[in-house]
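Written below as structure tokens is the structure these notes are about.
Here the complex is missing one protein chain, while the rest keep their positions.
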Amino acid sequence: MPEHKELSDQLFLELKKRTIQAKDLSYSPYSKFKVGCCILADTNNDTGNGNTVWFVGANVENASYGACICAERSAIIQAVMNGYKKFKAIGVSTISTEISSPCGICRQFIYEFSNGKDIPIYLFNDDGSKFIKVCLFELLPLGFGPSDLDVQV
Amino acid sequence: MPEHKELSDQLFLELKKRTIQAKDLSYSPYSKFKVGCCILADTNNDTGNGNTVWFVGANVENASYGACICAERSAIIQAVMNGYKKFKAIGVSTISTEISSPCGICRQFIYEFSNGKDIPIYLFNDDGSKFIKVCLFELLPLGFGPSDLDVQV
Amino acid sequence: MPEHKELSDQLFLELKKRTIQAKDLSYSPYSKFKVGCCILADTNNDTGNGNTVWFVGANVENASYGACICAERSAIIQAVMNGYKKFKAIGVSTISTEISSPCGICRQFIYEFSNGKDIPIYLFNDDGSKFIKVCLFELLPLGFGPSDLDVQV
Partner (left out) sequence: MPEHKELSDQLFLELKKRTIQAKDLSYSPYSKFKVGCCILADTNNDTGNGNTVWFVGANVENASYGACICAERSAIIQAVMNGYKKFKAIGVSTISTEISSPCGICRQFIYEFSNGKDIPIYLFNDDGSKFIKVCLFELLPLGFGPSDLDVQV
């Protein structure tokens, strides 16, 4: 078992499985680069068991590339539309045998909901045979957020 | 009953109700302009009754305004993540007493999934006391889509 | 000479030439779909001759497709950064032998600066052998703009 101390073994394996499967939802006729994301929502309960709520997302592309929405934002939209704005863990997986990291847009999108609390992000390659754990605040240090605009969220 | 011949009275009222309620899901601390969207998925069945599948969305904003995702895109993401890429009707409602129309980004996002088939879009004001029906191809004539890039979707 | 009554023959030919050439500035390693745009700024002078100010743009893509900026927005940014927010005519040309139309994002971006005044948009194919003239308000009817947010611009 690799290092993933924020999650129990069971939750980690569940996150991994759901993240890898989420790629199947991808609509990516332009890049043909399927990406999946899974979010474990923070329900303020014990992480080890009990009330776990999951959301998945995949990239949805557009002929006008600028309108493309990545897997991470897609998953967060699912969570927010279901009333969850706090995230306990995020998983990302692409179809590559190498690990990729979230793009800057998605780091920005996740950051909006961090509210001063770091979020572990698990990056998996295509089948989960490789993985690394990073954290939001490592990926977007000195983040631009609500406080820069003096907005209370 | 206003003109809405694509939908039965029952479906129209249901679309209206869900569209108006969807605004409650909005995360919009910057514009404070809550927008809701509801999609009636095309399940290839009779529209009048039977298997109706709904998705709702609301705008999700970001301190970096360019990362904001409107209600329409949010709703489509829900639909696509659940396996639905054909839409029978779309409703949009804002908190304004006047009717607003989808922005160009969202028209573009909807267009990707039109596949040559027009989609009725119902625009409601805040409480649905005013409404107009438009169609996607009226809102985005000469649309830029997959065929411009010679991509088969 | 095709129909282009908003512009003198000389200005039309100049717009056409600059639009077609603008494609050379494109950074598009992902789509390989080069697009160019040229803007004739409105300097409140006679259109036939005199003080004509041009800006060109091309698409600038990104590995994260959602960060791509189209040729039209690229050209408008040039104009705005040089103090011009009124446009007398816009030309667009792609590398395709067929004509393409601006995407919804760009229609939205242009609309912001229309201020109630329509703008002719000339769509050229790759070498200008085909062209059609459209207008902003045809491309984005019922546009979503500053007034929807009760903002004075």
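Chains: A, B and C, in written order; residue numbering restarts at 1 for each.
Throughout what follows, a residue touches a chain if its C-beta (ideal position, glycine included) is under 8 Å from a C-beta of that chain, and two chains touch if they have at least 3 such contacts.
A quick note: this is a predicted structure, and the numbers were derived from the prediction, not measured.
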Filtering B:I20, B:C37, B:A58 or B:C103 for touch with the omitted chain leaves B:C103
It is residues of chain B that touch the chain not shown, namely 30-31, 61, 63-70, 103-106
Logged for chain A, residues touching the omitted partner chain are 31, 33, 94, 96, 98, 100-109, 111, 134, 138-144, 148-149
Those residues of chain C that touch the unshown chain are 25, 27, 29-30, 56-58, 60-64, 67, 69, 73-74, 76-78, 80-81, 83, 85, 105, 108-109, 112, 144-146, 148-149, 151-153
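The criterion applied here is as follows: only the chains that are shown with their structure count from here on.
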Chain B to chain C, mean C-alpha position gap in Å, rounds to 28
Separation of the C-alpha centres, chain A versus chain B, in whole Å, is 25
Contacts with two or more other chains occur in chain C at residues 31, 103-106
